[in-house]
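Here's the structure we're looking at; comments come further down.
One protein chain is absent from this view; the other protein chains keep their places.
Order of writing sets the chain letters: A and B. Residues in each chain are counted from 1.
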Amino acid sequence: MTIIVKKTTQLIAGMVFMYGIYVIVHGHLTPGGGFAGGVVIAGSFILVTLAYGGDFLKLVREESGTTIVESFATILVIMIAVSGFLFGTKIFFNNFLPKGIVGHLVSAGVLPLYNIFVGTEVAASIFIIFLSLIIFKEESPK
Amino acid sequence: MIAYIMCFVLFLVGFYGVITRRNLIKIAVSMSIMEISTFLFFALVGYIDGGVAPIVDPADPVKIYVDPLPQALVLTAIVIGLATTAMMMAVIIRLYRKYGTFDIREIKNLRG
Partner (left out) sequence: MNPLIPFFVVIPLAGAFLIMITGRFFKEFDKYLTSMILLFLAIISFYSLFTTRENLSVYKVGGWEPIDKVPIGIYMVMDGFNAIIVCIINLVGFLSALYSISYIKRYTSGNYFYALFCLMIGGMNGVVLSGDLFNIFVFLEISVISSYALVAFGVEKSELEASFKYQVLGGLASFLILFGIGFIYWKTKTLNIADIKEAFNNGYDRTYYLFVQILILSGFGLKAAIIPFHAWLPDAHSSAPSPISAMLSGVFIKAVGIYVILRLFFNMFAVTEGIAILITTLGTLSMVIGVFLAIGQWDFKRLLAYHSISQMGYVILSTGIGMILIARGTKPEVAALAITGGIFHLINHAAFKGLLFLNAGAIEYSTGTRNLKEMGGLARSMPVTSATSFIASMSISGIPPFNGFFSKLIIIIAAIMARFYLLAALAVIVSIITLASFLKFQRYAFYNKSDINTNQQIKEVPFPMVFSMVVLSIICVLLSLLVIPDIRDTVLTPAVNILTDQLKYTTTIIGQ
């Protein structure tokens, strides 16, 4: 890619990433939440990969690392759901942390934790879809 | 009333695309159009006259809110649609590698 694309990506990729984190963390106050914020974060990663490119071995290493992050995030979501089972009264998805005042950032029990882990998982999985399609094209016989 | 008819017309446009197009990628895009018409229908079902968006604001206490349940269902269904489209694209790329063409009339290995 040309130098204009690379410079513009350097300037705005960080801001897109911060916007994605804002949408995830405020998921219980404004519309958004895990899914939409995760897609925005994945968008910033895809932008950087498209602008700078990468050779084959670096992309394969990135894909294996991202798979481990995605599986970890899903297991953490299931463990939070199960911990409601252990500490509460035998109910999954129980909201057992103290719920604060309506409208503040730290409130509503377990929901911000769910949003963060689901957002990580969605971002990782969309980035893996993109990387597998590129790796498949790179290893095709000429 | 016009909005409901638009949903139905969009579904028929997508269905026409799946049936008559020969290129594999156009079939996948037409399936995307069909599922978008379903999401539009769901979001329209939950509309109440004179309602506002269902976000609780501590300053203005009592209002009429639009039904928030179909909106949650549509969010889930959008993610499911994304997974379906990604799966179809992966199979299409592999098909192109094996057969060498995107034309669906050339892909008839299984018969009978």
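Everything that follows uses one rule, which is that a contact is a pair of C-beta atoms (placed from the backbone, for glycine too) under 8 Å apart; a residue touches a chain by one contact, two chains touch by 3 or more.
Since the structure is predicted, the reported quantities are computational estimates derived from the model, not experimental observations.
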Residue among B:L12, B:A53 or B:M87 touching the omitted chain: B:M87
Which of A:M1, A:M18, A:I78 or A:L105 contacts the chain that the document leaves out: A:I78
Contacts of chain B with the absent chain, listed as residue ranges: 11, 18, 24, 27, 31, 34-35, 38, 41-42, 45, 69-70, 73, 76-77, 80, 83-84, 87-88, 91-92, 94-95, 98-99, 107-110, 112
Positions on chain A contacted by the hidden chain, ascending: 64, 67-68, 71-72, 74-75, 78, 81-82, 85, 88-95
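Here, only the chains that are shown with their structure count from here on.
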Rounded Å distance between chain A and chain B, as computed from the means of their C-alpha atoms: 23
Chain A-touching residues of chain B, taken from the complex the two chains share: 53, 55-56, 58, 75, 78-79, 86, 89-90, 93, 97
Chain B contact footprint on chain A (complex, rising order): 30-31, 33, 35, 102-103, 122, 129, 132-133, 136, 140
